[in-house]
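With one protein chain removed, the remaining protein chains of the complex are shown where they sit.
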């Protein structure tokens, strides 16, 4: 059912695709915040590469891939130029961007888990780092843009949970020695679908606040 | 007078205690900021482990202890669940949380100094990293929660200074080859007491602003 999505060369193409869609979201936020093109490019680079750089520093894979692979570095610049010239069009296809971003989320959480395992981390921490790889860039994007990180806000659809689901499936597959190209693709697809469903149906996580008072909504 | 607080197994228990109280403060801020339970958990993890992760990256101890020790990872999740269900009660005992946080501060500044020394840093930088270990998680907590870092604000009681005191005592003890379990406990206790006194008597550090104008309070 699944082609071998995680062979080295296919994996690299998928990485670039994930980097591209994350960079689009960074550059678009730069437009919304009224930053100039330099700020857009910085935000695009950080959004696309920040999670992976953090993962690589933690596992001791230095210099991080973002600082050795020209494709990783140039892709966000391409995304910036596209947004710079076409941003009303890109904004208009926000729904499509959301779908691509969900795809990036799925790819990154599985790739991050796998890379952490290759560097000898325990399975729980492989899943933690896979999740961190997927959400880290977006957190840094929001910090730099002076916004409350989207992943922390109760009024946003589930984002971290799909990443946890995908990373956990990948870790379980590794545990049972069943991680192949096909099963990796399956794990990424599940994360992708959970994210799409969360967007479609507005799934959200509970707040501690709510258990006391439904009248506290104005807080 | 002091039991051997810094034997390996006792040290690990104290680390977990420090991680727990810092995680409580992170999860509580998540409640105050109206984050959902995922946001609370992220904030608890970052508050409890952020300082140590930074220290370990700086000294080259990768992967950081936070990514190899399951207890370190799970403790903040336990703290999150407790705050999620009991947060009004936890809020009510804020004074107690402050005392525990002061204990965590004392423990972390000494443990951070010691670990930096074990990795060959000069004594001044051991103290600097000990201080950083103690305050780093709180700084990251405030950044993620979109607040001015508490340690920078003039209208908060001394927090960095107790950490500097404890880390400096530990470094001086190392210098004179006098760091034992008992003297480590003494250094942590001094930092703990200085922090308690700062909270009790509202000790604050001077602002440059003040020396010109006492009428500038409204700034």
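When the chains are written out, they are named A and B in that same order, and each has its own residue count from 1.
The rule we apply is simple: a residue touches a chain if its C-beta (ideal position, glycine included) is under 8 Å from a C-beta of that chain, and two chains touch if they have at least 3 such contacts.
Computed from a predicted structure; not experimentally measured.
S.K.: Touching the hidden chain in the complete assembly: which of A:39, A:52 or A:104 does that?
M.R.: Considering all chains, including the one not shown, the answer is A:39.
S.K.: If the hidden chain were put back, which of B:85, B:154 or B:201 would touch it?
M.R.: Of the candidates B:85, B:154 or B:201, B:154 is in touch with the missing chain.
S.K.: Which one touches the absent chain: B:66, B:139 or B:199?
M.R.: B:139
S.K.: Residues of chain A in contact with the chain that isn't shown?
M.R.: 30-31, 33-40, 42-43, 53, 57, 62-64, 67-68, 70, 73, 83-85, 87-88, 143-146
S.K.: Mind pulling the chain B residues that touch the left-out chain?
M.R.: 57-60, 119, 121-122, 124-125, 128-129, 139, 143, 146-149, 151-154, 158, 160-161, 204-209, 211-212, 219
Here is the rule we go by: only the chains that are shown with their structure count from here on.
S.K.: Using mean CA coordinates as chain centres, what's the gap between chain A and chain B in Å?
M.R.: 30
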